[in-house]
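All protein chains of the complex are present and in place, except for one that has been dropped.
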Amino acid sequence: MSENDFLLLVRGPLLTGATIIFMLGIVVRLLEILVLGRKRNLAEPRGSAVKGGLRTIVMRSIAERETLQRTAFTEVTGWIFHIGFLVTLFFYTPHILLISKVAGISWPALPTTVIDALSIVTIITLLAVLIHRIGNRVMRFLSRFQDYLVWTVTFLPVLTGYLAFHRVGLSPTMLIAIHILSVEMLMVVFPFTKLMHAFTLFMSRYYNGAIAGYRGVNS
Amino acid sequence: MSNDLTIAEALRKRGVSRRGFLKFCAATASMMALPPGMAPVIAEALEKARRPSVIWMSFQECTGCTESLTRSHAPTVEGLIFDTISLDYHHTLQAASGTAAEAAREVAMEENYGNYILVVDGSIPMGNPGYSTIAGISNRDMLMETAAGAAAIVAVGSCAAFGGIPHANPNPTGAVSVSDLIKDKPIINVPGCPPIPVVITGVLTHFLTFGTIPELDHLGRPSTYYGKSIHDRCYRRPFYDKGLFAETFDDEGAKKGWCLYKLGCKGPTTYNACATAKWNEGTSFPIESGHPCLGCSEPDFWDAGGFYQAISTPTGDIGRTAVYAVGAGAAAGLALGALNRAKRDKLAREHEKVTIDDLEKRD
Amino acid sequence: MTTLEGGHTASCAEPGDVETGNVVPLLHQIRHAVRQLLEANEVTVIDLRSIPMGPGEEDRLAAALGQGEVQVRMSALGPSEIIETQYPGVWLVTHHNSDGETIGKFIEVCGFPALVMAQDEDIRAGLEQLEQELD
Partner (left out) sequence: MSGASLERGIHAFKEAIDAPVASFFSSCVRCGLCAHACLFFTETEDPKYTPIHKLEPLRRVWQQEYTFWGRLASALGLSKPVTDEDLADWETLVYDSCTMCGRCSMICPVGNDIAYMIRKMREGMAVAGHAPPGLIGATQRAVTIGSPMGVKLPALQAQIRQVEEETGMTIPVDVEGADYMLLLSSMEIMNFPEFIGALAKIFDQADVSWTISSNAFEATNSGIQIGVSEIAAELVQRIVDAVEKLKVKYVISPECGHAYMAIRWEGPNLIGKPYSFKVVHVLELLDELREQGRLKLSSKESQRLTYHDPCQIARRGGVVQQPRNLLNMVADDFAEMPETGTMNWCCGAGGGVSSNERADELRLTVFKRKKAQLDAVRPDAIVSACSNCRIHLEDGLEKYAMEIPVLSLTETIAEHLAEKDKSGE
């Protein structure tokens, strides 16, 4: 197979397949959760469940001071790699172009120098996160195969994207193909793993905040 | 002209002064993308170099490559180089035809066996030998026969180098490249549709000045010309880095000369010297003329997902696929959810009342 | 066909809009070369065709270099122009073929471009010819 054939394969059938698994999987999983439902709360409310839920969706992004101090490494690296990943994903020109081709919407991109710097930061942070996962007693104890798999499929698109941008090692065709393939791996793994938190965290935070808000507590 | 003359002698015979020769060497160094300091080295080498015999064969091609090389009427540097080589066989250019032409080829092969350069443009059909023949000889047979005595082969144009347009889907003639057939000779690929003329002559000049094959990349292309991507040397690169793109061929961005990435420019994945060597005697190159690079010097450029599709975009209709997937997911999710729910409701109905006697196991 | 100045006739882009950013570094390189010439008598030749230039940038470089006192027109294998810039020792050398097409564009930093000097071989051939005429 030539490099172009490979690129066409990943841009064509593999991407279509990955998209099907990704979209179908996410919708199935979200509905599987939602359809389970929950019982109506018969106790007299003290506060608003809806307000509490919405509040927690937003506020849970930032830990309060003491927790932040106690878990600074996890919190800070978590913030950095999420922002780095999302900004490079959504504000790099070729990515926006892809989104606009697929969904018809677009927005201004960030300069490539910013994206470049951010991806380096993200790569370093993700490596630090992995080392932390292996080195920290609690995280090592909690970690299963899936956690390392998810780390890998998250790390690879950033790394291959960076290599493709700087065209390191292989031909650009090959590098772009590998980058797209790594994204497809992420998409395929996504619905079956904790990567689902990208969507379910809004539900979880809502439920948490609603349970507390109903009782008049800001969670 | 006798082959015994050196190139310098041949030029002098044509009335070219020493000063002219040195100017020619400087231009040649520039053409070969060598540092200007190499001009005297070239001069010295050309003093000694014998004029090699060149056999040029055209198979499944459009003559665009020959056009590219010979389109100027007056002597150019390229033209001069060709004047100094012994082009013993080129069935588009030579005056002789029929048996005489084939005889010329056989003579050249015999006289210079093991020393001549074979230049090939066009791909070779493997589906049926009758698809393309010369003097009743199939392209494959002629190539194999002529290649046997060649010192080196230069595959000119994307067809000879990678199969090119004949090789494009569905490849009706079963076209293959020179390197698909010949494994035991040095092959220099000079792809492009057509290749930049100075690149063709640059490669020939390198061979005849230094007697060696230039350094090649993993696709057999001379690194001096194909070492950097169009994107890397494109004057519009700053716009790419700033995120300024032409969205259509007639918008503000296009008029301001912004990057053509979104219009499908293959510059980032294409290795060639267009951005610096330029075309039409250094006038311009496609991107400078406002058109995205087609990637013609890369393998299978014809099937690389559309000339006007940005390289990072999907080839399929992902939006529609996603919508269908969401629809299917909604149906499947609701069905699975309903099953889950039914299961839980059934469990609730079957629930056995728990009393304080049920908190410990019965032995 | 193309102009002698090597201008860009077929460009959609408006000149002046595009910046590769190569002009200023090139001027710095020239400054460095001039210093080398003075201090070490070292000659530098820069091949302008190896540097990516946007439409108008070559002209802007030429404008930045300006014109000095010496202009040489040479006719060998087609015309050549050797122009001293406003910075003595910095020469803009443009070679054309007999059709007027540009085949090489260089900046030479030297006392005088060696190519313009009469070459021994040519002098000898000229002498031979002169002797023949006198005979």
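Odds and ends about this structure:
When the chains are written out, they are named A, B and C in that same order, and each has its own residue count from 1.
Throughout what follows, a contact is a pair of C-beta atoms (placed from the backbone, for glycine too) under 8 Å apart; a residue touches a chain by one contact, two chains touch by 3 or more.
Only a predicted model underlies this, so the values are computations on that prediction, with no experimental measurement involved.
The undisplayed chain touches these shown chains across the complete complex, A, B.
Although one chain is not shown, part of chain A still touches it, namely residues 28-29, 32-39, 41-44, 46-47, 56-57, 60-61, 63-64, 66-67, 70-71, 74-75, 78, 136-144, 147, 192, 194, 196-197, 200-201, 203-209, 211-212, 215-219.
Looking at chain B, the residues touching the absent chain are 332, 336, 340, 343-344, 347-348, 350-362.
The criterion applied here is as follows: only the chains that are shown with their structure count from here on.
Under the stated contact rule, the graph of chain-to-chain touches is a line, running from one end chain to the other without closing.
Relative to the whole-protein C-alpha centroid, the nearest chain centroid is that of B.
Between chain A and chain B, the centres computed from C-alpha atoms are 39 Å apart.
The geometric centre of chain A is 57 Å away from that of chain C, both derived from CA atoms.
Chain B and chain C, compared by their mean Cα positions, are separated by 32 Å. Those residues of chain B that touch chain A in the shared complex are 218, 229, 231, 240-243, 245, 261-262, 268-269, 271, 298-301, 303-305, 310-316, 318-319, 321-322, 324-326, 328-330, 332-334, 336-338, 340-341, 344.
Within the complex, the chain C residues that touch chain B are 1-2, 6, 8-14, 17-21, 45-47, 49-55, 57, 74, 76-77, 80, 95, 97-99, 101-106, 115, 118-122, 125. Contact residues on chain A toward chain B in their complex (touch as defined above): 2-5, 7-8, 11-13, 15-16, 19-20, 22-32, 34-37, 93-95, 97-98, 101-104, 108-113, 167, 171-173, 176, 180.
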